[in-house]
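Worksheet for the structure shown next.
Note that one protein chain is taken out, while the other chains of the complex remain in position.
To keep things simple, chains are lettered A, B, C and D as they appear, and every chain counts its residues starting from 1.
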Amino acid sequence: MGFWNFVLNFWTELGAWVGNVLSGWGLPPWAVNLIADVLGVLVLVVIGVAAVLIFTPMERKVIARMQDRPGPNRVWPYGLLQAIPDAIKMLTKEDIVPEKADRQLHMLAPILVVIPSLLVYAVLPWGPRIIGQDLNVGVLYIVAISTIHILAVLIAAWGSDNKFALLSAFRVVNQLLAYEVPMILSILAVVLFTKTMSTQGIVEAQTLPYFLVMPIAGFVFLVCALAETNRSPNDLLEADSELVAGYMVEYSGMKFAMFFIAEYVNMFASAILLSTLFLGGYKFFGLENAAPVLTPFIVFGKASFVIFLMLWFRATFPRMRFDHLVGFSWKFLVPLSLVNLILAGIAVKIPVADPRWEPWVQGGVMAIASLVIIAATAWILNRTARKLEGAPALKRIVAAER
Amino acid sequence: MTEFFFNLTWLIPLFPLASFAIIVLWTNRNRLLSTWIAWIGIGLAWILGWAILFLAWGHSSELTPPTHGYPVPLYSIPTGTTELQLGFQVDTLTGLMLFMVPFVCLMIFIYSKGYMNYGRENVDPRYSRFFAYISLFACGMLGLVISDNFVTLLIFWEVMGLCSYLLIGFWFDKSYSDPKRITPKQAGLKAFLTTRIGDVIMLAGMLLLYSQVKTLTFREIFSEETLHHLATTYAFPGMPWATLCAILIFGGAVGKSAQFPLHVWLPDAMEGPTPVSALIHAATMVSAGVYLVARSFPLFVAVEGGVQLAVVAFIGAFTALFSSTIAVAQNDIKRVLAYSTVSQLGYMIAALGIGAYVAAVFHLITHAFFKALLFLGSGSVIHGVEHGHHETHHGSHGHEFDANDMMNMGGLLQRMPVTGWTFIIGALALTGIFPWAGFWSKDEILADAWNAFQHGGHFGVSSGWAFFVWLFLTLAAFLTAFYTGRQIFLTFAGTPRTEAARHAPESVPSMTWPLIILAGFATFLGLFGTPWANQFYQLIGQKAEVLGEHLPHGEFNPLVAGISTVVALSGWFIAWLIYGREPLTNPVDPLEKRLGRLYIWLKNKWYFDELYMNYIVHPSVRLAQACFAFDDKLVIDPLVDAFGRFGRWLSEWLKDAVDIPIVDGIVNGVGSVTAKFGEFMRATQTGKVQNYLLVAAVTVLLLLVLFVVRA
Amino acid sequence: MLSDYHFIGVFVLVAIAFPFLALGIAWLLRPKKPNPVKTAIYECGLETIGDAWVRFRAQYYIYALIFVAFDVEAVFLFPWAVAYHRVGLWALAEVFLFLGILTIGLVYAWRKGALRWQ
Amino acid sequence: MNVSQGVFILLSAVVLIGAAGVVLHRNLFRAALFLILSFVGVSGLYILLEAELLAMVQLLLYVGAIAILIVFAIMVSRQLMSPQFRDRNEQWVGGLLVAVVLFAVLAFILLQVNWPTAEAAVPEDAIAQLGQALVEGDQFVLPFEVASVLLMVALVGAVIIAREK
Partner (left out) sequence: MQVPLSWYLIVAAALFCIGLYGALSRRNAIGILMGVELMLNSVNINLLAFWRHIEVARGTLTGQVFAIIVITVAAAEAAVGLALIISAYRHRKTVDVEDMDLMKL
């Protein structure tokens, strides 16, 4: 049984084994911890970077497939390793810095972009005890750290001293700010149910995946995640037709790559976060207890599914105009998430005698209420749309076209 | 019961006062109503008066003057620490006066309705005002009579003075062509001023008395110890207080009762309407002086053989003789009576002077009745003659016809029988013929004088003085009889000398009835005072223990009675000789031929008027003008100017010395200081936020350091 | 509890080291041939006009304002969310009031057209 | 001198240097960056003080909201910030003096006073306790509600002021 146990709890066993080896070497305990930490960090960073390598070609393949074209297929079989030549290209391209720009700031921006995206991985849960560091304020940590990304954008724009960069920076920042609020509110709804902010705790509490319990929060979080990573419908940033490459216009070479890496690491992190909060994290119908060794793969599976969704969105949805984008957040998402929060507040307070049945009952009530709300919003949207149709402005436009 | 009525004495003067007020305020327009209100007022006073009178007589034993009056406290004036008690009292003396005064007033009120021609076209335009004045006068007299202290006495004394002035000058718009004749207005003023001189003297006496005794009520003054105190203490060497005060108070009596030096106003007071003369200048007011001396008699006798009795006696006797001589030469019917009144008052004062207290009061009462009768009679005569004059000379007011002049009368007995006979009764009473009142009262005075001469007078009166008084009074009696007879024969006997006299009608009944009643009294009143049953002595003489030994009892003295009767009859006979034998036709007085220059001297009233006018009035006027001139030119004007100049100079100096440098200086100074301070503070407001922040930080720092240092 | 953050500390250091490492490697490998054209500011090939000043729209600032307001609100709500199971229902009412007041602000901005993009 | 004291010194150095940068640096944007650096340093201090919620709030609010506002403001008024003229007004000497003296006095006081410190472990459910404190009826519910009113008012006010007519 030792072997199965070893296999099943492979990851925890691995950790323990490394610890024993180091202490075996006669290192003082703090050194042991330190090294263990460093190894843990390295593992997480590798996962992050690997995500970039995996998802870049995946994205290009998926979108190509959706647009009925083959996508990169030269490198290795089916272009799967397309990422490596890109990486090499990035490394070797010349780095140009506009002479009037502030050199230090120009250098600082790419660094600052990557740091937050990496730091997020510290808190993401891969298994029952397989996590970088389970902080009490886990979710808040993630949100806090992701704000640095906004600063990086501003610094990049300011550093490159380019009008387009500045304009796009303002827009991107506003977009980020706008979508951060509903994201936080939806996270709050989750935290209400899980009664704790630590990501590990959240997964433990999810007997029923919260996407079913509160689809609204799930939907809002998904949209915000997309906005945060400047993808899909709101990928205004590198919309070629709009503002060239936005604030990255003056960057080339590795600095540009940095932005690129940061974006993908961020995307993967938000995917994992979404799956943790709403898709049950590493839970898979009890599999995580049975074979703890598989939990990371469960998480990876769910995350890749989410990323697939994102790519899908990118391929299908047209790009939104900036003010619609921001307006959509403030005028639709924020009220919606507030309502959802209040609803969650009420649901959690429903008194249930048997603690075992509590999540199911409250979850059920919440789910039903959410459906009702969704129906209501749909009806309201329909009505306003009809009203707009009748609106004179719209009529004029239609008449003009005809 | 008696206390109840005695407590109502204060109502007596109030009734006529009320009627005066009502007439003046409301019923001024309605003559009938005014008359009736006046009558009711004096009627009520008369009834209440006689009720109190008879009750007083009932208790005469306890209520003898001068100290045992029943007090009716009225009011107390706080004078600093002490208080001056004013009030009324009832005793036998007031009782006597209450017997005479209201009754005579009532008779005169009724008489004056007719006299004022009520109901006829020539009714006096100021008819109701006359009644108001006489009601006020009645109130004054009644008040004086019942007052128990000098202050209320003085108050009512002055009210009477005022009324006499108003009533004498009643026809103030009448003026005579002959400038020498005195107009009513001037007569009123003259009466008022001369009585005022007397009043001032009396007031001085009262004040000195008060300074010594600290009270003015009769009861306290005439008590044993105060009299002794007054008698023994000396104002200045040789003059004890009692004598000094007595003489001064006697001055008031002289003024009011028109005695020797101040008698000039009474004859001229005849310018007023006759009822006034009767009321004021015969019965009541003039007798007030005598009543005053009677009331304060203990003061006069406080010093044994004091000079004050001598003064009183001499003045009284001399006035009696002197005025009777003037009366002889008067043609005006009312002036004769006026002078006879002065002489009779002289009788009373003389009687008091020789201590004949009871006789004086007795004569006062009787004289009031028959003198009122005589005056009303003369009034009726004048009224008739005037009426006759109007009858004959319709509307022709050519030369002035003087209804008063006896020369225009004559033979009126047939024309006016009732007036005539009542007038004759009055004359008989006046001259002291046997059964009439005058005989008893005048005789009692002469008897007392004679007794005083024979056995030495009471109260230290020297027998010499007594003889002097007796002599003068007897001569006066002779002259009284003479001029009264003259008057009777001139007016009633003989034939009417003028048309007016020939047509003079008898007066209306409302005038004749009072005459008859008064005539009745004139005859029977004397019987009360007969020596054998002298009621007056019972009433007021008995218990005057304060007066030391008994008052002269006045037993009948046949010698004196005989002499006086002989004298009176001889007076009548001579008058008959001159005037009665053949009726006088021409308006020239036969006496003038006999006496010649003496007659003119007497006719001009011994030139006393001119004397006073030249040696008193004119010099004082000149003195006043001189003072005014001096005062105005030399003292006041320069003083005022000086003040003016000084004021201007001061303000000028102030302006330069104080105002400019100091006040302006301060004001500007304050202004500039604030401005500079403002300027300085402005610098701190730089408008830069950080300066303020720095200041705030510095202060925090200082506080912190302070905290640290202190901790 | 503090020990948790050792890991975070290490992670921060590594996270900072990684980009430097990457840029360092790139810095080693890449050619350096600057010339004026390359270093000019890229503006669709045109010469840049004026300095890099762009007309700042107040609108951006207003969105930031609203973000700040709701961000602070979120900070208040986190502890509430965590402690929600231990406090009574009235906590919900209080938060409801809390959110209501803030949404007044949002509604105001909305009605005033501050959210509208001129 | 154990590990956390070392870390404390490191972090406070970061904070103070950042603050100095904010105050001294001519270029306002650089000053803003230094400000952000000092905010992060302060957040680290909070973690050292085991107030992890506050650390995250510090990061979220200061770095995420206020710093951005400041940078926005700087960008708005940026073309004036020509770095050449000294960004210091004439009363800087006074300011410096006051600051130094104030620091001296404060330091003196702080070292004098013996604070009633007491060793205690931070409870596990510190955050839940804080949540309860914020909402509990008898504790800090009023500041909680007033804070929302404050925010609303600030929001409305700022919107009115900043709006272009």
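Just so we're on the same page, a residue touches a chain if its C-beta (ideal position, glycine included) is under 8 Å from a C-beta of that chain, and two chains touch if they have at least 3 such contacts.
For clarity, every value in this text was computed on a predicted model and none was experimentally measured.
Would you list the chains present here that the left-out chain is in contact with?
So, spelled out: the chain left out of view touches B, C, D.
For the chain left out of this view, which of B:Thr233, B:Ser570, B:Asn668 or B:Thr686 touches it?
B:Thr686
Using the document's contact rule, name the residues of chain D that touch the chain not shown here.
2-5, 8, 12, 15-16, 19-20, 22-23, 28, 31-32, 35, 38-39, 42, 45-46, 48-51, 53-54, 57-58, 61-62, 65-66, 69-70, 72-74, 76-77, 80-81, 87-89, 91-92, 94-96, 98-100, 102-103, 106-107, 110-111, 115-123, 129-130, 133-134, 139-140, 143, 147, 150-151, 153-155, 157-159, 161-162, 164
Spell out the interface residues on chain B facing the chain that's missing from view.
Interface residues of chain B facing the absent chain: 682, 685-690, 693-694, 697.
Suppose we count only contacts with the excluded chain; which residues of chain C make the list?
So the residues of chain C touching the unseen chain are 58, 61, 65, 68-69, 71-72, 75-76.
Quick note on the criterion: only the chains that are shown with their structure count from here on.
Can you list every chain in contact with both chain C and chain D?
A chain counts here if it touches both chain C and chain D, which gives A.
Counting C-beta pairs in contact, which chain pair has more, A-D or A-C?
The comparison resolves to A-C.
Where the centre of all protein Cα atoms falls, which chain's Cα centre is nearest to that point?
Centre-most chain by C-alpha means: D.
Quick one: chain A and chain D, Cα centre-to-centre, how many Å?
29
With chain centres defined as C-alpha means, what is the inter-centre distance between chain B and chain C in Å?
Distance between chain centres: 126 Å.
Counting only residues that touch at least two other chains, what does the list for chain A look like?
Within chain A, the residues that touch at least two other chains are 135-136, 140, 166, 170, 173, 177, 180, 197.
Which residue numbers or ranges of chain C touch two or more of the other chains?
1, 5, 8, 53, 56, 60, 64, 66-67, 71, 74, 78, 81-82, 84, 95, 99, 106
What is the complete set of touching chain pairs?
Inter-chain contacts occur between A-C, A-D, B-D, C-D.
Please output the residues of chain C touching chain D within their complex, sorted ascending.
Per the touch definition, chain C meets chain D at residues 1-2, 5, 8-9, 51, 53, 56, 58, 60-62, 64-69, 71-76, 78-84, 86-87, 90-91, 94-95, 97-99, 101-102, 104-106, 108-109, 112, 114, 118.
Under the definition above, what is the set of chain B residues touching chain D in their complex?
Against chain D, chain B makes touches at 688, 690-691, 694, 697-698, 700-701, 704-705, 708.
Which bits of chain A are touching chain D when the two form their complex?
Where chain A meets chain D, its residues are 30, 102, 105, 108, 135-137, 140-141, 143-145, 147-148, 150-151, 154-155, 158, 166, 170, 173, 177, 180, 197.
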